[in-house]
Each structure stands twice: as C-alpha cells, then as structure tokens.
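Inspection log for the structure reproduced underneath, given as structure tokens.
Complex shown without one protein chain; remaining protein chains in place.
In order of appearance the chains are A and B, and numbering begins at 1 in each one.
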Amino acid sequence: MTPLAPYLPIAAVLGVAGVLAVAISAIATFLGPKRFDPVKFDTFECGNEPIGSARQRFAVKFYVVALLFIVFDVEAVFLYPWAVNFKALGWFGYMEMVVFAATVVVGLIYVWKKGALELES
Amino acid sequence: MNIPSLTFLDFQPVLPALLLAVGGIVLLLTEVFQSAATINRAYQSMVALAFSAVAGAVAAATTLEPAREVFLGFGVSDPFSGAVTVLVCVGLGLSVLVSAGFLRHRNAERGEFYALLLFAGAGMSLLAMSNEFITLFINLEVMSVSTYALSAWLRRGTRPSEAGFKYFILGAFSAAILVYGASLLYGATGTTKLSELAGLLPAAVASNPGLTYLGAGLVAVGLAFKVAAVPFHMWTPDVYEGAPTPVSALMSAGVKATAFASLVRVFLPFAQDLGPNHAQLMTYAFAALALLTMVVGNLMALPQRNVKRMLAYSSVAHAGYLLLGVAALFARPTGGEGPLAVTPLLAGAEGAARQQTLQAILFYLLAYTVTSLGSFGALAALERREDEPRGTAWDLEKFAGLSQRKPGWALAMAAMMLSLGGIPPTVGFMGKLFIFRAAVDAGLVWLAVAGVLASAAGVYYYLRVVVYMYMRPSQDGVTVPERQWTTELALVLSTAAVVLLGVAPGTLSAWLGKASVLFSQ
Partner (left out) sequence: MALHSSMLTWVNAAGLAESLYFIIALPLLGAFISGVFGRLLGRANVNLLATAAVAGSFMLSLLVFAAINNAGVTAPNPFGDAVPYALGHDYGTWFAAGGFRVNFGLAVDHLSGTLLLVITGVGTLIHLYSTSYMEHDEGYWRFFAYLNLFVAMMLTLVMADNLVLLFVGWEGVGMCSYLLIGFWYKNPAYAFAGRKAFITNRVGDFGFLLGSFLLVLMVAALPAQAPSQAGRLEAGAAQVGPLNLRGVGALATALPYSAAKAPGAEVTLESRVASGPLAGFTYGGVLTAALLLFLLGAAGKSAQVPLYVWLPDAMAGPTPVSALIHAATMVTAGVYLFCRLSPLLVLSPAAMATVALIGGTTALLAALIAFTQNDIKKVLAYSTVSQLGLMFLGVGVGAFWAAAFHLVTHAFFKACLFLGAGSVMHGNGDETDIQKLGGLRKEMKVTWATFAVATLAITGVVPLSGFFSKDAILHAAHTHVVPGFEGAMHVAYALGLLTALSTAFYMTRAYVLAFEGERSKDAKVPHAHESAAAMTAPLVVLAVLSVLGAAWAFPLLPGTHEPVFENFLLPVFSVTEQVRAAAGTVLVPDHAGLPWGAYVQAWVIALIGAGSAFFLYTRFFPSRAGQPLPAALAFARNLSRNKFYADELYEAVLIRPLKFVARLAYQVLDALVIDTVAVRGTAWVTAQVGSALRLIQTGDVQAYAAIMAAAALGGIVYALSRVMP
C-alpha cells in the first residue's frame, strides 16, 4: 500500500467529514423539535417538485444564485494559490490570471446587464 | 519552481477555439448592451456564421501541419484534430443558418443562443485536441454544458425543459462515470497523459489488469454516452425531440463527431500488443457496441411515425456504423478466436490500414454532418410552432404531398433521406462504402454484413418519408411556415454537398486521407 501512503491525510479528512456529517444529523434528529409535513419530507431540489412530470417549467432563480456563487467562489479559490506564489510565477502567471479574471469579469458584466443579480423582478 | 514556458506555437492550434469563444463573448455583450426598445438581432447569426467560417478556415490550415504536442503534452495538434475542427465548424455554420430562421419564426432569437453554439463549438474543437484526461474532461464539459442549456432553449414549451433536464442529469451521470474511469486508469498507470499511457499500459495490464480494464471500460462508457451508443443511447430520442431542431442537428453532428474523435484518441494506446489474453479485447468491445447500436438503432427507428424521433434513432444507428469503423481501427492482425476470428486481409500494412480506416471514419463523420444538418434543417423549415405543444409538429403526415407544396424542400429532404439510407449517388453511400470496406479489410466481415443488413432495414424508414412526400396527397388545411432564406440556403448547401460529394468524393477523401494522421509517440 505504499503508493497510497501520501493520501493518508485525505483519508483522515474524509473520516472527519463523515463523522461530522453523521454527528450533526444525529444531534439535529435527537435534539431538534419535530413538526412533519409533506414538504419537509420531500427531497430538496432547489425549489421544484422532485417527483412528477418532467414536462413543466420551474423557477431558476435559486439556480442562478447558486451558479453565480460557485463561479465567483472558484475565482477566489484560484486567486489564493496564485497570490501565494505571485513572485515565483512572475509575468507568466500574471498574464494567465489577467486572462482568467477578465473572462470572469465579462461574465459579471453580462449577468449584471442581464438583470440576473436582481432576485425579484 | 518549475515555470512552464509556452510560446506562440502552443496557442496557434487553439486559435479556432479562441476565435469561437471570442465570437461568443462578442455576441453576449452586444446582446445586453443594446437597448430593449431598439434592439435588432439580424446581425447575430451573421456574426456567428463569420466566426465559424474563419475558425474553420484556420483549422483547415492546421491539417497541413505535422502532428505535435502542445501545452506540455496536455493537448496535441495533428491533422486529425484540424479535420475534426473543420467538421465542427461546418456543422456550426449550417446549424447557425438553420437556427436564424427557426428562432425568428418563434420570436426566440437571442445573442445568447449563438454564443452558446459558439462556446459549444470551442469546447468541441478543444476536445478534439485534448490528450490528457483532465483537459479532456473540462472540454467535454464545456461542450456538454452549452448543449444542455441549448436543449432547453425554447423554455416556454414542456418538452424542452424535459429534454434539458434529462440530458443534464444523464450527462452528469455519464461524466461522473468517465471521471471515475480516468481516475482508476491514473491509479493503475500513474499518468493522465494519453501520450504516456501507451508506454505504461503493458506494465499496468500485467500487474493490475482489473483496475486497468475497469478504468478503461468506464471511460468507454462515458464516451459511449456522448456518441449515443446502445445501451447508453436512451436519452437520445427524448432529448433530440425536445431540443430546438437546429440544436438536435448540432448534437447529432458536432457532439457525436468530437466524441468519436476522443474515443479514437483515448483508446489508441490500447491498440498494441498487451499480451495473449488481451488480443482483440478492444475490438471485441467496440464490435459488440457497434453491433448492438446498429441493430437496435435501426429497429427502433422503424416504427417511428414522428420524424424527429426517427432522426434521433437514425443518429443512434449511424453511431453504430461509426463504431464499426472504430472496431476496425483497433482490429489487430494478430489473429484471435471466437465469433470474431479476425483474419485481416491487409496483414503487414497495419499503419496504412489504420490510416485508411481513420480516413473512412472522418469521411463518414463529414457525410453524416452535412446529411444530418440537412435533414434536421428541412424538418426545421417545415415544423409549425403551433403544433409543438401537441407533439404533432413532426408527424409523418406533415410530409404528405410536400413535393407539390414545396418541391424544393421535398427534393432536399429526399436527398437527405437517400444519403442517410446509403443510396447512391449520395455522400451517405460513399461513407458507408468506405466504412464497410474498412471493416472488411480489417477482417470484420460478419460485422460488416450485419451492418449492411441493418442499413437495409434502415432504408425502409428513410424511404417512407420520401414516399409520403412524393406519393401521398397533401392533407387538407396543412400549411407550412413562411420561407426563411437562411434555412433555404442551408438546405441548398447541404443538398449540393450531399450530391456533389456523392458523385465526386475524390478531392475530399484525398484531403481527409492526408488529415488521417494522429499524433503518436
């Protein structure tokens, strides 16, 4: 199992995450007040009916917010390692990052003008 | 720290993809910066067309250059990728032409539509060049996400959302399978680069065959989903039917073509001597897929009276013929046993035979691209938006007597049906001829016979459309939408291509022959 040894920390993280998830659910189940209704029993699907005809329209506003969050979140995630290695990466890294950021900015301009940032319209 | 050094030579091959992406951004921004009151969208299709055309021309130049690695081996630039990009651009251009009229008729023309088309095209172009699993996956997703969104473009209908949703969910499922397979392969060989895979495979297969083949199998499943091979085709009819017709056309042409390009590229490292137990395993797998796909695709298209669904199943069947070519590509002249006892007729000329098979696949892809675009284009010209909610827009009855009402459209559709059925003098016939010949040359005689039989069954449902158009009287009160010159231009172009390339395929096939060069170590 030597080749997998470097991945031991990841296994640890997985374990902690699993324990945490089970623990939180368990604590909520045991300690939380229980008032059941059908909506609560439903699987959460960003606001649309999980079971039934697929041939219907559904509100996308939650999706839009979630997607935009992810996009800019990922941008931030990318910016961190670049910032840490800023000097080592030099002009090459700088230009790469400018292109990346510019692309995201174009996206931002687009969604802004499109009105996607206004939740209620 | 090791700083990668990239030069202009690395960026030059991705120029077509960059052009397509820039075109998409231009369309997005010009769409939102116009005032809603005075907006004029007539320019959009022309911009999209122009960018596709320029990108195609640039890609065509790539096919004349020697194969090389770019971006540190994450991608390759070879004549094959250039040819696939040209093919994608041809599909994009025709699809844009059909879309313009189709969307105007439905008051749904927006810059985003063309932008998504171009983004999908950029993804396809890059996918054809990807030579590393992560790059491959990202480009696959760029292509896929754009097409998911495009399938649900006409969001006011019920079917489009169904189509988009199904495509997205199953696409995500298959993408996950593909990534999982790639990770297993990485686990087995320690690399994600395809160029290194070939050298590492023999050792990996020897020490850990289970992991290696599990990984390879899962990657194959992921790509088989994209090419719509049976039994991973289930989404095809529902999605093709629900998606806007020009988008179905692009899915059946561009997505399929690039997925095939990837399939060939990913599995080429497996086409080597991996030991006695492994001989012909890849051939076996692809031959089985091909057989299933050809037979089931054709059989399921048979009872269809909905022409759009029929074309969807037909697209499945055509994936089968192409898989036949892929199986021929991997058939190795090392003999074998079992029902696929391979006794190649071209022993000793593996390289030349492989190039010929690749040429046959490329030719078939191009033939299918123009024919599919043409047939979906004719369908798009004919369908009325008011029939869509009831699902009767694509009924065979709508074609009855078309030769009297719209002789030009009927002629184009007839040419397309003949080409799909593989009847001379159309390009579809030449394509089938090349593919079946490649299969026979590779020793897959029985598979080729099965393919011929399956395509004979296919002729029935293709000719049924022709029969309706030319031999059935027109239904009372059936009108056709008003003419759109862009759609008609697309019909003229694709009909001309189908007939001219069917009569004189020489120049094209010679060029594709030169372009049938894959980068290899």
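We adopt the following convention: a contact is a pair of C-beta atoms (placed from the backbone, for glycine too) under 8 Å apart; a residue touches a chain by one contact, two chains touch by 3 or more.
It should be emphasised that the depicted structure is a prediction, and the values quoted were computed from it without experimental measurement.
Engineer: Determine which of the presented chains are touched by the chain that is not presented, and list them.
Structural biologist: Contacts of the unshown chain, counting the full complex: B.
Engineer: Would you mind spotting which of B:L281, B:I423, B:V445 or B:V467 touches the chain that isn't drawn?
Structural biologist: With B:L281, B:I423, B:V445 or B:V467 as choices, the missing chain is touched by B:L281.
Engineer: Among B:L9, B:A57, B:L72 or B:I169, which residue is in contact with the omitted chain in the full complex?
Structural biologist: From the options B:L9, B:A57, B:L72 or B:I169, the contact with the absent chain belongs to B:I169.
Engineer: For a quick check of understanding: of B:F102, B:F133, B:W235 or B:F260, which residue touches the chain that isn't displayed?
Structural biologist: Reading the full complex, the residue touching the unseen chain is B:W235.
Engineer: Please identify which residue in B:G210, B:P389 or B:P407 touches the non-displayed chain.
Structural biologist: Only one of B:G210, B:P389 or B:P407 touches the chain omitted from view, namely B:G210.
Engineer: What residues on chain B make contact with the chain left out of this view?
Structural biologist: 165-166, 169-170, 173-174, 177, 205, 209-210, 213-214, 217-218, 221, 225, 231-232, 234-235, 237-238, 277-278, 281, 285, 288, 296, 299-303, 457, 460
The criterion applied here is as follows: only the chains that are shown with their structure count from here on.
Engineer: Just the number, please: Cα centre separation of chain A and chain B in whole Å.
Structural biologist: Here chain A and chain B have centroids separated by 32 Å.
Engineer: For a test of understanding, state which residues of chain B touch chain A in their complex under the given definition.
Structural biologist: Counting only chain B, the residues touching chain A are 1, 3-6, 25, 28-29, 32-33, 155-156, 158-159, 161-162, 165-166.
Engineer: Note which residues of chain A are touching chain B in the complex, please.
Structural biologist: Chain A residues touching chain B: 53-58, 85, 88-90, 92-93, 106, 109-110, 113-114.
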